[in-house]
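Partial complex: the chains shown occupy the same locations as in the complete assembly.
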């Protein structure tokens, strides 16, 4: 069972912050601010969206920086994901 | 008697959360948050919507994740439905 | 004397809820929530509306589900009507 | 001295409600809600308005139902008028 986004939408899995403070204390998810990085897990087909032809440049597995503005949270199969339009992705992280 | 949506609109029947808590207690609909999953029950013909030609990609029976933003609740023949534009459907759930 | 709507507008006559409670009590219009169903009583000619060519698909006598958003209430010849653009009609009820 | 509206604008003279209550009492203008009916007194030439070509379908003397939304009140030569775009006219009253 998997998600197939419509149009120019992409599904992201947000990365958890894995930080250790200087004193060695592991921060709980409550006290950490989630970073704006995520992994692309599904990409829509693009094509005509409104009156604009959108070509998808993202692909599954891309590590991206996204804008919280426009991100919609969904829960699917017990997991949390973000769905947004490709245009709300700010940048791809390249090695 | 059935609903025939106009333009790029679709009619959805929202799925009820069927969860059992660890203690075996069945949650009533009052205490459960409705999931954003629904079954498509009717699909508009698409075509020109405003100044955009919309091709419908959804079909009856599709299981979809939708955005609450843009969903309009209606009551028809004693049942509750959601009506929204195809563009407010985030993703189709594929097996 | 009748109403001839402009452009892509339609005139609707809202259906009154005719419900009887289980105890047989007839609900007064005060205590009933008006359903979102209406009968189309007049249809505009369509054509160019803004920069979009609109083809009217509704016709007099159609039973429709409408969105309260965008509905304008008018009083004409002692009767209450709703005027809205065809695009604010969600679906036609088919037998 | 008369008003010549620009573009797709029309000038309306609102109809006063002339009602007599059942007891024969003439309602003063203070206690009556003005109806949304008006007589068209001047019609703009239409043509390009923004990037849209507007064809005027209203003519002087037409009795119309208008939307309060978009209506601008002006006072000219001691009389009150309404100016609005043709698109804010909901319907023409036909005999």
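We just call them A, B, C and D in the order they show up, numbering each chain from 1.
Keep in mind that, in the parts below, a residue touches a chain if its C-beta (ideal position, glycine included) is under 8 Å from a C-beta of that chain, and two chains touch if they have at least 3 such contacts.
Remember, it's a predicted structure, so these values are computed and weren't measured experimentally.
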| item | value |
| --- | --- |
| Whole-complex copies, counting every chain including the 4 in place | 7 |
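Everything that follows uses one rule, which is that only the chains that are shown with their structure count from here on.
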| item | value |
| --- | --- |
| Distance-maximising chain from chain A - centres being C-alpha averages | D |
| CA centroid of chain A to CA centroid of chain C, Å | 42 |
| Chain contact graph, described as a line, ring, star, complete graph or other shape | line |
| Which pairs of chains touch, using the document's own definition | A-B, B-C, C-D |
| Interface residues, chain B side, partner chain A - complex | 35-37, 51-55, 57-58, 65, 67, 69, 86-87, 89-95 |
| Chain B to chain C touching residues, read off their complex | 1-7, 9, 11, 42, 44, 48-51, 72, 74-76, 83 |
